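The other protein chains are all here in position, but one chain of the complex has been omitted.
As written, the chain order gives the labels A and B, with residue 1 at the start of each chain.
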Amino acid sequence: MKKTKLQILTNGIIRENPVLVLVLGTCPTLAISTQAINGLGMGVSVLVVLTCSNIMISALKRIIPDTVRIPCYIVVIASFVTMVQLALKAYLPSLDKALGVYIPLIVVNCIILGRAEAFASKNSVIDSMLDGIGMGIGYTLTATVMACIRELLGSGTIFGHTVTAGTITPFTIMVMAPGGFFVFGCLIALVNKLTKGKAREKQQNKCLGCPGAAFCSQKVEEGGAEE
Amino acid sequence: MSAATVFYIVLSAIITNNYVLSKFLGICPFLGVSKKLDSAMGMSIAVIFVMVIATAVTWPIQTYLLTPNGIGYMQTIIFILVIAALVQMIEIFLKKYIPGLHKSLGIYLPLITTNCAILGVCVLNIDNGYGFLQSMLNSFGSGVGFLLAMFLFAGVRSKIETNDYPEAFKGVASTLVAASITSLCFLGFSGMLEKIFGM
Partner (left out) sequence: MAERHTNLIVASAPHVVSPANTASIMRDVLIALIPALAVSVYVFGIRALMLSVCCVVFCVFFEWLSRRIMKRSNTIGDLSAAVTGLILAFNLPVRLPFWMAAVGCLIAIVVVKQLFGGLGQNFANPAIVGRITLFIGFASPMANWTITSRMSQAILSAAEVDATTGATPLALSAAGLPVPTNMEMFLGLINGSMGEISAAALLLGGIYLIVRKVISPAIPVSFLATVAVLSLVFGLDPIFQLCAGGVMLGAIFMATDYVTSPITTTGRIIFGIGCGVFTMLIRVYASYPEGVSFAILLMNILTPHIDRLTRHKTFKPAEGGASK
């Protein structure tokens, strides 16, 4: 079953949304989604790195030996992350400060390594680029929406513009750690509801995407049962 | 460095700045490997182990190699490669010389390369301008903090695993809400360590 170009592009936005359906890249999403602008900034950074690394890895897929492919992917991804990091430092220093350590941590964001392994290493350059853009948009949308919800409830603003602040006392816990977990859980439940549980089946197999997590679900379960 | 400072650094990394529940690092294993206490503890011990060793290697690299040569921006690439190589070497070393430990920690090691808490602690030590000893203590504390979060959450999950959830909240969604409630109790300790150790 071959997908059309459009399907590849839109796949990551809802049907296989990397955050809400594949449950990848949870750490940065939870951490930076306290302000809409940070969510958007992080989303675009991931979009850029993901698209570039997908193109590069797809182009190099015949050259990279299979046995050392993961380290090679990591080097490619880390290079693009460094570029984004330097660009942010130069042009958007305030955003760079707000995102802090989570920018270098894009390297270990399972979305990127996951797409490299699951898609870019098997598909053409154009398809990989579309996949990267689609997944990137899916990530950006999710991070931004989640950040908007938390910012609105927790500070009464959206993108720094006053919405309810001043009239309604903001519920500050929403911009703190428990609010992050809670809003994320609710968004996943919403996607479950909208997809009538289809999303959940993918969540159970979330490890499909992530090379590291492949051990998480299977080996660890076996290992735990062994003793 | 006084004993009070040592305790302060370690305890604040464990409690008030808990990596999982306040900094959101290492969420994947926190959600993925916390179902059983045995696996949760095995994973956590492996994380502490790798965190400390990774810091012991990356801190000198940054301080004596990258920064003096003006290539501090290579940090991300170098660190992740070092961590990946390190994890491989630890695995080979354990397999050969301490097979008992390898048997219990071995299966967790491959996951750790992509555990953002490891890279996170290495980068944060540099970003915060910590000295070597301070970095080591912070890494150890962060690892123990991860273990504490895993320990608490493994208990919670053992209790709620067989629950009859509403359709939409089955699976990851309810786990996240449980994590939200768990992270609440850590907020109560804010300011405590500063007062105890007079920081």
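Just so it is clear, a contact is a pair of C-beta atoms (placed from the backbone, for glycine too) under 8 Å apart; a residue touches a chain by one contact, two chains touch by 3 or more.
Every value quoted in this text rests on a predicted model; they were computed, and no experiment measured them.
Colleague: Tell me which of B:9, B:25, B:46 or B:152 is the one touching the absent chain.
Modeller: B:152
Colleague: Go through chain A and note every residue touching the omitted chain.
Modeller: The missing chain touches chain A at positions 169, 171-174, 176, 178, 182, 225, 227.
Colleague: Could you pull out which residues of chain B are in touch with the chain that's been left out?
Modeller: Residue positions of chain B that touch the missing chain: 36-38, 151-152, 155-156, 158-167, 169, 174, 177-178, 181-182, 184-185, 187-193, 195-196.
Here is the rule we use: only the chains that are shown with their structure count from here on.
Colleague: So, what's the distance in Å between the C-alpha centres of chain B and chain A?
Modeller: Whole-Å distance between the two chain centres: 20.
Colleague: Quick one: in the complex, what on chain A touches chain B?
Modeller: It comes out as residues 23, 26-28, 30-31, 70-71, 74-75, 78-79, 81-82, 85-86, 100-101, 104-105, 107-110, 113, 176-182, 184-186, 188-190, 192-193, 197, 200, 203-204, 206-207, 210-213, 215-217, 219-221, 223-224, 227.
Colleague: Tell me, which parts of chain B touch chain A in their complex?
Modeller: Residue positions touching the partner: 21-29, 31-33, 36, 38-39, 42-43, 73-77, 79-81, 84, 107-108, 110-116, 119-120, 123-124, 127, 167-177, 179-181, 183-184, 186-187.
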